[in-house]
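This view holds just a subset of the chains, kept in their places.
Labels for the chains are A and B, by order of writing; each one numbers its residues from 1.
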Amino acid sequence: MQAFILIQTEVGKASAVAVQIAQITGVRSAEDVIGPYDVIVRVSADDVAPVVQEIRRVPGITRTLTCDIPEKPNTI
Amino acid sequence: MQAFILIQTEVGKASAVAVQIAQITGVRSAEDVIGPYDVIVRVSADDVAPVVQEIRRVPGITRTLTCDIPEKPNTI
């Protein structure tokens, strides 16, 4: 299963949160961004839910939104 | 420069929109997703703005939000 996790953090914490999330098993990429969200994470794992729960334990996160990627190979 | 583009589409158009966007120069990945957005695109180009303008010409798109990725190598 794959998903993007859109994350809002406390002000100024995005970069540190992204670095911590990048260490979590199942996380393929974690980047701090500028816009309506502060970190965008790409997850790839047998089950996304436990990875999201581990991500949510990283201090500084205020909101997470999961965007599941349906099982369809349309990336290039 | 790199950015994520969060896209909302007309109902039922996400998959077709993602396939079309994937053909655009500067687009590294384009995936239809389930959640507050319908397609999430990763752009990598000297200048993101013209790539976004080309993306917005794909029929079926109703809203695009750009999340710039600041110049910092924190992806794994």
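Brief remarks on what is shown
We take it that a contact is a pair of C-beta atoms (placed from the backbone, for glycine too) under 8 Å apart; a residue touches a chain by one contact, two chains touch by 3 or more.
As the structure is a prediction and not an experimental result, all values here were calculated from the model.
Shown chains number 2; the total number of identical copies in the complete complex of this file is 8.
In the analysis below, only the chains that are shown with their structure count from here on.
Chain A and chain B, compared by their mean Cα positions, are separated by 17 Å. Note for the complex: chain A touches chain B at residues 3-4, 6, 15, 18-19, 22, 27-37, 40, 65-70, 72, 74-76.
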